[in-house]
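One chain of protein is taken out of this complex; the other chains stay put.
Presenting chain A:
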Amino acid sequence: MVSQPTTISRAAEIVRISRIFDFLLLVPILLVIIGTYHLSMILTVGDWDFWLDWKDRQWWPIVTPLMGITFPAAIQYGLWKHLRLPIGATVCTVCLLLGMAITRWFAYHLWTNYPINLVLPATLIPGALLLDFVLLTSRSFFVTAILGGMLFGAVFYPANWAIFAPFHQPVEYNSSLMTLADVSGYSYIRPGVPEYLRIIERGVLRTYDTYATPLSAFCAAVLAVPLYGLWSYIGKLFSTTRFIDKF
């Protein structure tokens, strides 16, 4: 005689299968985000994020958050709109950090002998947390774009200063004034990255004395707002559920 499942055991079974499905889906999603977001940052931010002696106070705080807000905005849209999950930005930046950590450790440190401090990545997690918190509390993409986007751009430099400040100590090296970061970049030979490629405060932002960093942070904050809007829209286009809703 075959026993029939009770209502309670069937409900428990459904919950269990649903959780298994969650994690079966979560793993490939995370792997895809690690791969694509990391690749996107390599192609757009590139040397600014790879090398310690590229992280200047004018371009690095602009380029990195502006290129970094792309995936968080798009993924955040999809997860909030269809699942009411305010974790899209944080998921992306954690995935990015994992991808970077793997690359820097295995490819740059173990394989090509660079000291890990020369290739320390920057963190985008603080800005992403703020982006998610603002979305959760405001429940509005518009407010998130204005407030969250601005915070994402503005906090990038101060949040990373604790990591990179030690390398900005001055050194007299071969009769020149350099930072420890400059000396490191000079010492550890990179045949494909000659010194002249570095874009160190090159440009016309010259009239504000030594206040390049606050201006760059402000610039990043303002520009992050429309970029958040653009990438949210791209997230909207790519996160349609119309193919699964019929089931």
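In this section, a contact is a pair of C-beta atoms (placed from the backbone, for glycine too) under 8 Å apart; a residue touches a chain by one contact, two chains touch by 3 or more; residues count from 1.
Operating definition for what follows: contacts and distances are computed from a predicted model.
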| item | value |
| --- | --- |
| Identity of the absent chain, which is to be given by its UniProt protein name, from "Nitrite reductase large subunit", "Actinorhodin polyketide synthase", "Particulate methane monooxygenase alpha subunit" or "Membrane protein" | "Particulate methane monooxygenase alpha subunit" |
| Absent-chain contact - pick from A:141, A:167 or A:228 | A:167 |
| Sole contact to the chain not displayed, among A:40, A:103 or A:179 | A:179 |
| Of A:63, A:120, A:150 or A:227, the one touching the omitted chain in the full complex | A:120 |
| In chain A, positions touching the absent partner | 15, 18-19, 21-22, 25-26, 53, 55-57, 81-87, 90-91, 93-94, 97, 101, 111-117, 120-121, 123, 125-126, 128-130, 132-134, 136-137, 139, 151, 155, 158-159, 161-184, 186-191, 194-198, 200-202, 212, 241, 245 |
